[in-house]
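Note that one protein chain is taken out, while the other chains of the complex remain in position.
Now for chain A:
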């Protein structure tokens, strides 16, 4: 089981900052100056401020990681996640702050790097292992297990240039998985693999953690993050803006993204003027349960109200709603209006009732669509190109609700037990 937080942290990051220069020539010149400063340490005082054309890629980042823990680093592209992993891996130096690591660090970053396309998968196992500091003699006994893990079969004796990106990932991950570092840094490596490979990797990471390993995961896949990590931090423009459990961090990240989208929508005028070309617009979707406020109690009846604006009256319209997981990736349920509906000119509403909503406690997203009933061609969308409506389901804490959270259960169904 994961070690307690009272043990000495294996990763200690204190007030870490790293700056880069956005202008190539200036960056090269700064590089020369930094190298000169490095070789003359008495005069070398690490610069705390920014020079011309520089920006902070990471600023004042602090966190700790203990044995057996997995930490998710969540953030948009350019938030500083890869810079943080490069610093932790010792590839680049901090500009301020410090990193203290206990034990051997292994990194799974861009898996195809270091593999030679002309050599076979089997030969590349030795090359890849060598790059990770393992001798041929050290890796030879592990070879059958590595080949088994790759699942590549006879393709292991094919040149790597004939591999797909997923096969390359399988090969590189299999090597790294058998070298057992104390701290493992993983940067979005599962995205290219198939479901079988992803399952294998997640199982490997879980057993690695159970054996006392520590893991830092950068991923955009909420499913991977929730499966592997208990803790998460959100990076935004180089700063940690949230730190908590992985689920909380994901929730924070997505709510920030939705807020940003909504702000962008209002800035660009989502409710722009209607015309023949844009005859219908959905202006809002509201959900109301028996409890006051925005939250809905588990099992409550919920009323879903869609407000639309139509350029002119239109017959033969249909509408539908879909309830998604908080990351927007999985549609849990949805329903289409069974009969054609008449859309009236101007602003009006459509509504339906959802008795005994079967969702478990958590955050969900609701997307809607108005479409031509016969052709199913959408006339207006809500939640695809703009922010969906947030549905929060609450429940009283109990052993059963905790168990639902642990297994990431989404719905409950009526069951008759014998």
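Structural remarks
Operating definition for what follows: contacts are C-beta pairs under 8 Å (C-beta built on N, C-alpha and C of every residue); 3 or more make two chains touch, one makes a residue touch a chain; residues count from 1.
By definition in this document, contacts and distances are computed from a predicted model.
Looking at the choices "Probable quinol oxidase subunit 3", "Alkylation response protein AidB-like acyl-CoA dehydrogenase", "Polyamine-transporting ATPase" or "ABC transporter permease", the name in the UniProt record of the chain not drawn here is "ABC transporter permease". The residue from A:53, A:76, A:99 or A:143 that touches the chain not shown here is A:99. In the complete complex, the residue from A:20, A:311 or A:373 that touches the missing chain is A:20.
Only one of A:119, A:143 or A:320 touches the chain withheld from this view, namely A:119. Interface note: of A:90, A:284 or A:346, the residue touching the hidden chain in the full complex is A:90.
Taking the complete complex into account, residues 20, 27-28, 31-32, 34-35, 37-39, 41, 44, 46, 86-87, 89-105, 107, 109-110, 113-114, 116, 118-119, 123, 126-127, 130-133, 135-136, 182 of chain A touch the chain not shown.
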